[in-house]
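The structure appears below as structure tokens.
Apart from one protein chain that is not included, each protein chain of the complex appears where it belongs.
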Amino acid sequence: MRAVVFQGKEQVAVGEVPPPSIQHPLDALVRVHLAGICGSDLHLYHGKIPLPPGSVLGHEFVGQVEAVGEGLVDLKPSDWVVGPFHVACGTCRYCRRGQFNLCERGGVYGYGPMFGNLQGAQAELLRVPFAQVNLRKLPPGLAPERALFAGDILSTAYGGLLNGRFQPGDRVAVIGAGPVGLMAVEAALALGASKVMVIDKVEERLRRAEALGAIPIHAERENPVRRARAETEDEGPDLVLEAVGGPATLALALEMVRPGGRVSAVGVDNAPTFPFPLASALVKDISFHIGLANVHRHIDSVLNLLASGKLQPERIVSHRLPLEEAPQGYALFDRKEALKVLLEVRR
Amino acid sequence: MRAVVFQGKEQVAVGEVPPPSIQHPLDALVRVHLAGICGSDLHLYHGKIPLPPGSVLGHEFVGQVEAVGEGLVDLKPSDWVVGPFHVACGTCRYCRRGQFNLCERGGVYGYGPMFGNLQGAQAELLRVPFAQVNLRKLPPGLAPERALFAGDILSTAYGGLLNGRFQPGDRVAVIGAGPVGLMAVEAALALGASKVMVIDKVEERLRRAEALGAIPIHAERENPVRRARAETEDEGPDLVLEAVGGPATLALALEMVRPGGRVSAVGVDNAPTFPFPLASALVKDISFHIGLANVHRHIDSVLNLLASGKLQPERIVSHRLPLEEAPQGYALFDRKEALKVLLEVRR
Amino acid sequence: MRAVVFQGKEQVAVGEVPPPSIQHPLDALVRVHLAGICGSDLHLYHGKIPLPPGSVLGHEFVGQVEAVGEGLVDLKPSDWVVGPFHVACGTCRYCRRGQFNLCERGGVYGYGPMFGNLQGAQAELLRVPFAQVNLRKLPPGLAPERALFAGDILSTAYGGLLNGRFQPGDRVAVIGAGPVGLMAVEAALALGASKVMVIDKVEERLRRAEALGAIPIHAERENPVRRARAETEDEGPDLVLEAVGGPATLALALEMVRPGGRVSAVGVDNAPTFPFPLASALVKDISFHIGLANVHRHIDSVLNLLASGKLQPERIVSHRLPLEEAPQGYALFDRKEALKVLLEVRR
Partner (left out) sequence: MRAVVFQGKEQVAVGEVPPPSIQHPLDALVRVHLAGICGSDLHLYHGKIPLPPGSVLGHEFVGQVEAVGEGLVDLKPSDWVVGPFHVACGTCRYCRRGQFNLCERGGVYGYGPMFGNLQGAQAELLRVPFAQVNLRKLPPGLAPERALFAGDILSTAYGGLLNGRFQPGDRVAVIGAGPVGLMAVEAALALGASKVMVIDKVEERLRRAEALGAIPIHAERENPVRRARAETEDEGPDLVLEAVGGPATLALALEMVRPGGRVSAVGVDNAPTFPFPLASALVKDISFHIGLANVHRHIDSVLNLLASGKLQPERIVSHRLPLEEAPQGYALFDRKEALKVLLEVRR
């Protein structure tokens, strides 16, 4: 089958690879229609995460069931499906607690040997283990292009808000107007935020956030802490979603949030530590959550909101390319000339 | 001062009454600008709740502080304020639990001797007891006409949804498209309902609900249970808000809700009992909440959402009349020729 | 294999039946060591629920895995296991919401064709479908006799308290001091109830509840509503758990609970309706939950509390009988001469 193959640092190609097959009674094969290129694919692209050459990339997908193992009772061939980018078994002690992102048998598609050694989704066929847990049928009427977002960045943002114990009426600040940050803007407004501010340094991203309904704050042209306070009757946001990653933006989030407020960090960074403001946080009273996405927990609600049009994440798609042009897609996205690239695997 | 005075069954007049004064260190006097006529005022109007002739009516208001008792630290003359229709002391065991609607020293403005014997709000001046608890300053930029709704019907609907443990993504059915029902439509959509259905028998009300974003279901032209199931992949709504009151609509709510769903009843009725479907509810697994509004609990979030324009309840105002025309306002509203009447007390 | 077989109304026998086998990749076979006789088995015993003669009875069990289907990854032969009395698939829309008691593929062991047509657990071998969802390994050191209670009546009581949104410090009333009621007493005290009252009419049951730490209230010798108020500073309990079933005790629960309180009904009854006190509940503000047990949701916490000895439900066991004496066990239990009967299937 055709697939996007990692060849080495900053080198991807579209080539022929052996197709996957059912290996376990709970496996399903999915015929991928659309696959996304995600910001986290760039970590692999840049060689920051070890990946053997020849590996298939990608973890965002939507498609149709091609074949099912004999243990599956919910799925049948031709069903339209989407799935979380991370895999969970559904039955280990973490899954039973609803913490699917910590599954003892988990992994990420196309993320190499450190993440479960699963083939990637930028391919004609994808093997999905524990498919009763890791696939969802599309609600009636939901367009595949929109549904794709439920499997990763939209659910990441949505879950980040809920990990920050979002409440209707909250005044929310989102740090970073990249794809995840824009998803957070859309989700916060859909869930009843009274105000959403977005902090970034790139004018164009801020304009996009503004178009979605956020108040743009340019972090270099004004003091974002002071501005956020001015927007909140001199308090600071109730909830800050950190969607960049790294010590500087975490420090900004903890400084910006109001006393008694909440900070939820979903931005990825590999700095071993950051200086948490101990004495001031003690007085200020802070709830802080940090962790990777737990997509399974939120995907059903997100799909409902997508089906009804309350969330329209496909508005950020800047490019739809045929699978064969995946190398160009990676290059465009890496140069930040594309906001969101979808690959048309089956046309 | 001028005030709307109850004279007897279906007789109201605008007349001169003695103005209130500060009686306790926590009292405030409010100069009323706008007062609403509420559906529950009609119970008094029709003589269903005992009220001595000469009593001042009304419990929806927005205005400015005129004078404050010496125990108050937050309020000062000329502050724009709105307050819940029911009064709470803030410190009894119920208030400490956040159950302000059950306050041991509570009452309702203009609702007579059974409800705390408080003067009504359709008057030039209103005495507000425990004013530190029972008044809120308007957020900057919030129009008085919009703010008024936070004190009663909007917060009633909002609280009804939360008592039904509303979750983002919920498919909500609202029974009754009167003023409270319309508020519930608006609130549910603002908080991230994926779908809102409204059941009523009056075509015009259904059209208004539809204009707010709801799916209208005419209870006499189609089977509302069947239709609601059809709209929810054959399940039934996750949450049903009953905003009419009485055995028939409660039975409908409990029949309509999906297994494992929630019913929240805010409609007022004085039937002593209704037949709760015991055996079927046991199998179905139902959460049921019934109670009057707890406005204090929700008013701050509601004011935030009003200030940011996420809620625009003033869209249902059909009539703004000078105080002197209150008798006509009552008559119009009673004949259902008005959807919402506001009285301009100070012009 | 040997099993307890229903022969007709009030007739059970121990006889030879064909052993079950693995029919699906997610099936497991369990070699039962102990099986309980449950109050709900008496409905079948009395012929109130249709059950074909020759059916194997029972749904409370603890034992060891005998064999596993090829789709199972967590379980292996000889593992000690316990499971909920009701079966869930783990992946339908209800299971995904955590509402396992409403599973679209659910059933109850030994409860006949209306409940999934599953063989009963009072047998040497039990087939468990979707075993990754419907079995739990025993924590280290947990005695089988204690663990058995996690699968039914203890988790029923525990879940009933949580459905009534139990809070630490709550003053709880339990209506009915049968096995489920006694479990509720133990669970409420373990979770930090400040006071637990138990209402019953049988002196001996009240003595047992008292021995567990409850305040006994004899419903015929004193007015239980008045007494409950006297025990709660003239308020009424914060939470009432109804563990009898039927209109009379539900009415008592709703009358007894304090304003703003919560009633959770787990008692089973087949009355089609009961008169819910509409007008008084509106003023009182009531949260009411009614439904059958959702054991899967609570079983892991319950097993932790059992393993640490914080819960010791085996204290209510009055009889341990060899499997062959099951007929005597049923008769004793039916005559209320036994509080809890365990059958020793494997000795």
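Every chain is named by a letter (A, B and C) in the order it is written, and numbering of its residues begins at 1.
Quick note on the criterion: a residue touches a chain if its C-beta (ideal position, glycine included) is under 8 Å from a C-beta of that chain, and two chains touch if they have at least 3 such contacts.
Being a predicted model, the structure only gives us computed values, none of them experimental.
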Check your understanding: Touching the left-out chain: which of A:15, A:77, A:113 or A:260?
Key -> A:260
Study note, to complete from the structure: Considering the complete complex, of B:91, B:117 or B:223, the missing chain is touched by B:91
Review point. Taking the full complex into account, what residues of subunit A touch the chain not shown?
Key: 93-94, 97, 99, 101-102, 163, 235, 247, 250, 259-260, 265, 268-292, 294
Check your understanding: Taking the full complex into account, what residues of subunit B touch the chain not shown?
Key -> 24-26, 69-71, 73-74, 89-93, 96-98, 105, 132-133, 300
Review point. In terms of residues, what is the contact footprint of the unshown chain on subunit C?
Key: 139-140, 167-169, 171, 190-195, 233, 300-302, 304-305, 307-308, 310
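The working rule: only the chains that are shown with their structure count from here on.
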**Study point:** For subunit A, residues that touch 2 or more chains besides their own
**Key:** 300
